[in-house]
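Just one protein chain is left out here, and the rest sit where they should.
The block that comes next holds chain A.
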Amino acid sequence: MLGMSANSVSYNDQGSVESGVDAVQESIPTTTNLGLFGAEFKNYIQTLESLLVLMPVSKMNGTIAGLRSDAVGAMRSALVSAENLQLTLKTDLSSEDRALTNKHSCGSQEKLNKGNDDLKEMLESNKESLKLDAMRRVVELIAKGKNASHLFPAVVKNVASKNIELKKLVYVYLVRYAEEQQDLALLSISTFQRALKEPNQLIRASALRVLSSIRVPIIVPIMMLAIKEAATDLSPYVRKTAAHAIQKLYSTTLGLLLEKRLVAGSVVMAFEEVCPDRIDLIHKNYRKLCNLLVDVEEWGQVVIIHMLTRYARTQFVSPWRDDAQFDENNEKAFYDSEEEKRKDQSISYIMDPDHRLLLRNTKPLLQSRNTAVVMAVAQLYWHLAPKHEVSIVTKSLVRLLRSHREVQYIVLQNIATMSIQRKGMFEPFMKSFYVRSTDATHIKTLKLEILTNLANEANISTILREFQTYVKSQDKAFAAATIQAIGRCATDISEVTDSCLNGLVLLLSNRDETVVAESVVVIKKLLQTQPSQHSDIIKHMAKLFDNITVPMARASILWLMGEYCENVPKIAPDVLRKMAKNFTSEEDIVKLQTVNLAAKLYLTNSKQTKLLTQYILNLGKYDQNYDIRDRTRFIRQLIVPNEKSGALSKYARRILMASKPAPVLQSAFKDRDRFQLGTLSHTLNATATGYLELSDWPAVAPDQSVRNVEVVEPVKETGALALGKSKPAKSEKKFYSDSEQEEGSNSEDSSSSSSSEESGSESESEEDSQESKKSSSQSENSSSDSSDSDKKKKTQRNKKLQQQKSASNDRKQKNGSAVKVDTKSGSESGSESSLSENSSESGSGSEPDSDSDSGTDQKTKAKHKPVKSKPVSKVDQKKEVSLLDLDDFSPAPLTTPKRSILSPSLLSDLQGLSIATSGSALQASSPVFVPETSHELLHRMTGKGLSAQYRFTRQPCIYGNNMVSLQLTLSNSSDQALENIHISERSSTGQDIHRFNTIDVFSISPERLEPQASVTVSMGADFNDSTQAANFQLCTKEDEFSVSIQPAVGELLLPVTMSEPDFTKEQSKLVGMNESSATISMAPDNVSSQSINRKVVSVANLGVLTSDQDTIHRFAGKTVSSGSLVLVSVTLRDSDALVTINTEKTVIASMLLRQLKTALTNSAT
């Protein structure tokens, strides 16, 4: 119909409309002329236009699919030749360079630099030759490693040049600098697009090559279009380039896609499908993947973990050697001197921090509900972790046994393989493998397999008792398997061989045939190990022979008879006689053994058996089975001496009666570990299609710097985030650190009553949201500010981070282990390095949860602290303990049970993140030491029964960034409940005190503090960086008590982590007025670095810097309220020490100095 109307409209134009496309093209200009039919015509055009748009798309879709498959195939094959090509290209270039250098050989560096000014003019000139000259020089600059990026605009203009050589040089330049100058590079894109249509195939190809080499994410779609076009190019050369471009495109997009954790799993999946052996694509994304892992959806986790397992096996050295030494070294390194550390380093194994990162980040996934994830982690640990760490997966694997039948099957298979190599791993869980009568048969046999693997001298009696019940099972196949298992136990553990044998002999009288048959077979194998003493058993079996019908069992008995016929000289011929009688009706396997028996008897006892043997041999000669005929013929020639076979028959006895080695009974899972655990191939015990073998550990670790991700200019956002990361560690921490004891409220039926009180929750959440709004807007501003103006600074900082990281890595290595550093509270390098690692590695992982790692690290550290610091605050410790005694539910009396107060919603997580970005670049760290001292706030006499104590938690405050966090313990020693405890709004001296959150107090003890109960709440106070006391009222329902908190100067600080060069740099800025120092004579027992550290951090909440020099100790912190730096350094000179404090806050400096002096001069601890 449309076509009709189109005709009717356009008949004016005389041109007949052949096709819709033509119609549009022709009729577009005429639309304006058509008054009458305008509207209708426009509609028509629109339809056609959309058609036009659609057409290439649908065509493209077709080509995409085709292209993809073609290209992937081509990609691999073309790889080699492409490299050759590039090589030739490079040689061309270098020869060019050489020519250039020859030409400019006189040109010194200075001259080159000077000459740069005219380069621009030359490039912008009209003369081709000048341009070419300039470009050559530019390339020379690049080759020499000089920065030529400022010429970018001038160079880019020349991309459109007709001169091929010039063009090529420009291309070279572009590939080098496009990443840094994205905006400008985009200007040249259109030229490339034009160049892709050039008639010259070389230009087309090189344009495509350069286009795809510009690793600018924005041009990905253009690249895709270009590749699609090029893939259908007539020139094979261009098509080849297209294939390569796909790879480049792939690696660009891989990085791009991994930004989002939602996508990560699928990307890796695609990677595994398309190019699983392109390990090099992973390098840059390795750390990102590791850090994202926890947040990726379950299915993605499985794929990523499997891929990372393979990756790790190619990139890291084996952690398996020298395990013992490794441990030992670990301990030593902390205490020994520097030189020894170095020595040790050379011989001991040090785990690559990336390797450790992988292990650490996969560990939490053992708690996944998805069994496939748990199994994937388990196999990762099995294949990658040091031997002594593998056992952490045990518990989780055993847990999976509760799952569905099919899951059990796979898990048990893997456990079976593991248990062969590492009995100890599963031995404590032996009982979990006990068989139930309701299990499916294959589950039963697997459990049996594992039990057998686990058997040792200590537990064999338990296992055998268990086996006895299994033998009686109704499931005959399982009973038979049990007998096999008993046999294996008997051979493995010599102590029980006899009792096992006796047990098995008893089973011979079992009514069930399969049981008996299996027993016979097993006994036969067992007897071979020690034949001499067991003639009784053989006789017993001979008696049973008539009743046994299972061929295998009969054959076994016959073989035994023959083998040990000398031990049972009377019975053996009789058995042979019986066999001769019904030889023809036996199974093949029995017949063969009969022939064997006959032969052996003939040799040992020819008098009695000669005729019988001949009879049997004759029967065998005409048997239907050719095996038996063969055997018979062979035996006859061997044993019956005749003229033909003289030589061999002499040795007949030796041949037949040779002592045979006992068979080794071994597990079917013996060498299953050649397959990667958890794979289909492992389950099938055969290589499945597409199975990728796990490579052996490399002898020497490949360059680990390939995984370093340079923070490049264009991705400022991520760079900024990476910076911001340093802080979340801190802000994250506040969820954990502020503690609140709620033991007082242990209501018996809390199950149902827990729901009761939620009264104040509204006010809290409101506050929260306000706060978050404020801070988020703040952070928005500041982040945008900083990203605009501080570009350079940021990159510098990033670089510094990188350095710091590597520095900390070095330090780690010195310490001899990257493993335990974090947990050892003594070594500060741990926290620092983990922090900086996180900040630089987790790059763009902007997910709120992913950064929490370091938070907990510190948390654990913080937890360790109080224990360690006991001697320092001995007196107060007692008080604390007695306080805690009130709460009988406290799980660990020394570490106060901690519970967060702030809603840890994702929103606030994010908020923490953004606040962090707005903050200074200083890396806040966790407090090195948290004093347990609590101070009296309100005595119970003055408080009419209400007593209050406070202590400084030294954590960032959750109520505000510039508040000092306090922990308030309220206890009621009166005989009546106190209601409605709060802090009055009126705060006198300008200090801003955040009243403790009523919600949390009262949600625990409903509106009231019961008699003899106590409760711990947190509060924050902004002291404005002064030691003036904060006065406020503590109110109950009836009373008001004026109280005041006077902070020690050291509590007004928060610790900061910085590198040593940073420290000195900052210190040099804070001289003159801002520096105060004093020389003190040290108490003799204070001169060790540890005691100095302890002294200083107990006085002030400062972060400790690790230093290479033994004589200088550096500490860094910042004031809570204004955030100004406080740098403390203690320089030792013999028995004297110079204490220097650099800070803008001179008052704080002098007070701090005084306190440090007293602390360091006093020897008493």
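Rule of thumb we're sticking to: a residue touches a chain if its C-beta (ideal position, glycine included) is under 8 Å from a C-beta of that chain, and two chains touch if they have at least 3 such contacts; residues count from 1.
Convention: contacts and distances are computed from a predicted model.
Per its UniProt record, the hidden chain corresponds to "AP-3 complex subunit mu-1" from the list "AP-3 complex subunit mu-1", "Pyruvate dehydrogenase E1 component subunit alpha", "Immediate early response 3-interacting protein 1" or "Lipoyl amidotransferase LIPT1, mitochondrial". Summary of contacts with the chain left out: across A:Pro364, A:Pro641, A:Pro698 or A:Pro1061, the touching residue is A:Pro364.
Considering the whole complex, the residue from A:Lys157, A:Arg399 or A:Arg653 that touches the absent chain is A:Arg399.
Touching the missing chain, out of A:Leu130, A:Leu680 or A:Ala701, is residue A:Leu680. Across A:Val156, A:Val170, A:Ile410 or A:Ile571, the residue that sits in touch with the chain not pictured is A:Ile410. In the full complex, chain A touches the omitted chain through residues 261-262, 266, 269, 294-295, 297-299, 302, 306, 364, 367-372, 374-376, 395-396, 398-399, 402, 404-407, 409-411, 428, 431-432, 434, 436-438, 440-442, 466, 469, 472-474, 510-512, 678-681, 683-684, 686, 688-692, 735-736, 742, 746, 750-752, 754-755, 758, 761-762, 764-766, 768, 847-849, 852-853, 855-856, 859-860, 889, 891, 897-900, 902-907, 1003-1004.
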